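I have placed the structure first, in the form of structure tokens, so that the comments after it can refer back to it.
Complex shown without one protein chain; remaining protein chains in place.
A and B label the chains in the order they appear, each numbered from 1.
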Amino acid sequence: MGEPLIELRNITFAYPGASCPVFQDFSFKLLPGHHLGLIGPNGCGKTTLLHLIMGLLRPQSGSIHIFGVEVKKERDFLQVRQKVGLLFQNPDDQLFCPTVLEDVAFGPLNQGKSPKEAVTIARETMARLGLNDFEDRITYKLSEGEKKLVALATVLAMQPQLLLLDEPTTALDEATRHRLIHILQGLDIAYMIVSHERDFLNHTVRTCCHVHKNCCMVE
Amino acid sequence: MTVICEPFSEGTSLVHRLDPRGKIMVAALFAVMMAVAQTYAATLAGLALAILCLTLARLSLSKVACRLLGVNSFIFFLWLLLPLTYPGEAIWRWGPLEFTRQGLTYTGLITLKSNAIIIALIALIATVPVVTLGQALSRLWFPNKLCHLLLFTYRYIYVLAEEYHRLVQAMKIRGFRPGTNLHTYRSYAYLAAMLLVRSYDRAERVFQAMLCRGFHGTFYSLRVFSWQRRDKIFLAVSLLALTALILLESLKPALVRGPHG
Partner (left out) sequence: MHISEGVLSPAVLAGGAGLAVVGTAIGLKKIDYDAIPRVALLSAAFFVASLIHVPVGPVGLHLVLNGLMGLFLGWLAFPAILIGLFLQALLFQFGGLTVLGVNTVTMAAPAVAGFYAYRGLLRRPGLPALVGAFACGASAILLSGLLVAVALITTGEGFWKVAQLVLLAHIPVMVIEGLITLFVFLFLKKVKPEMLEGIYA
């Protein structure tokens, strides 16, 4: 089976000023090639879990191993972010460049690709997602569904080995939802989806986990 | 979104197709010259040039007129005051009111100058989408940080304006009616404060999303501009026209000079 892609050991995390921790002595594993759905009531820590993996939040105690390496400091997480992609819940948080092409190329450029390579990668990624004519579109003038797909393109353009999606179906119409399911089914990397939509998860993942304060329970 | 739009930026006219860098430079030079001009001859010629550009840009005249009307409100205020209060020779009396020649001619000059600059601004700069403008400015002499700040700000104005509208609607639904009272001012203050809080939270998330995509302090712009033959012609003609304006301003003995002429 190989070593886990992500392993969280005995994590404790509380938001500053909060009376009760989100996670206490929390442990979690994601194995290679797995497609996992995370479910649970609002506020149970699904998004927090994703942010802990990306290093946007730091646990008060416990250790995080990603691709078998322990990550602790900002510098370690810089490496993580090159290999793990996170799709934010609200695409307006993710898309900040004026045009779609620039936004999709932003990640590859940060990875040190030359502008030419970055544009090629961006175009390829957009073609894969059926966004061929979007290059010069202005990001904030896209529809909600288009924004979501472009945001996904910006993440996939970095060629991640693992993809985290935070409620990807919010505000999507039926057609875009189908497109998204189709795209996810065609991916050959491991991914983890936070969602409240059973039907969507049934189409995209094999296992679903309930997020609790100290573990993830497989259904 | 009714409040914020760029009504002039879309079009296929010759002016729309010109390189934005050229248009920015010409508009800036023109604006400075008009601001400095002191003679009616040069100002009228400038106004004619600006109107020529506007005609070439083929914009909706009703929209342009609408904008000009708004812009002239300050000018209108000056017409109410300056001819009466400007020191000089009285040419017309009406009761206690005294209109001075200098006041009238000076206000007229200001009106012409102001409209010439604004028309040129509409014809040359407002025909560039703000996004392209930001990219063009960073290719000119503007600091990179400032251009990114401009693009970033512009992008999120739309998002925040939508939030603002949602908040206002939510206030209306609950029966809010603005008036001259403390309740109104407090409610508006909370509205503004809520916008600030949301923008602060969003900034946090935007920055996190950037970090997730490997941001480490550098922005890249992929936009490439290139000069076409029409741009070179436009620049040459504009420079000639501007030189002619300077000559007109310096050769022609001032019909009327402003106080600092």
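Odds and ends about this structure:
Criterion: a contact is a pair of C-beta atoms (placed from the backbone, for glycine too) under 8 Å apart; a residue touches a chain by one contact, two chains touch by 3 or more.
Note that this is a predicted model, so its numbers are computed, not measured.
Every visible chain touched by the undisplayed chain in the complete complex is listed here: B. From the set B:Ala27, B:Ala57 or B:Cys212, the residue in touch with the chain omitted from the display is B:Ala27, counting the whole complex.
Interface note for the absent chain: among B:Thr12, B:Ser62 or B:Thr218, the touching residue is B:Thr218.
Set against the missing chain, the residues B:Leu14, B:Ala170, B:Ala189 or B:Leu240 yield one that touches it, B:Ala189. Across the interface with the omitted chain, chain B contributes residues 3-6, 27-28, 31-32, 34-36, 67-68, 70-71, 74-75, 78, 81-82, 84-88, 102-103, 106, 109-118, 121-122, 125-126, 130, 133, 143, 145-146, 148-150, 152-157, 159-161, 164, 178-180, 182, 184-186, 188-200, 202-203, 206-207, 210, 217-219, 258-260.
The criterion applied here is as follows: only the chains that are shown with their structure count from here on.
Contact residues on chain A toward chain B in their complex (touch as defined above): 51, 54, 56, 78, 81-82, 85-86, 88, 90, 92-94, 96-99, 101-102, 105-107, 109-111, 115, 118-119, 138-140, 154-155, 158. The part of chain B that touches chain A in the complex is made up of residues 129, 131, 134-135, 151-152, 155-156, 158-159, 202, 205-206, 208-216, 218, 220-223.
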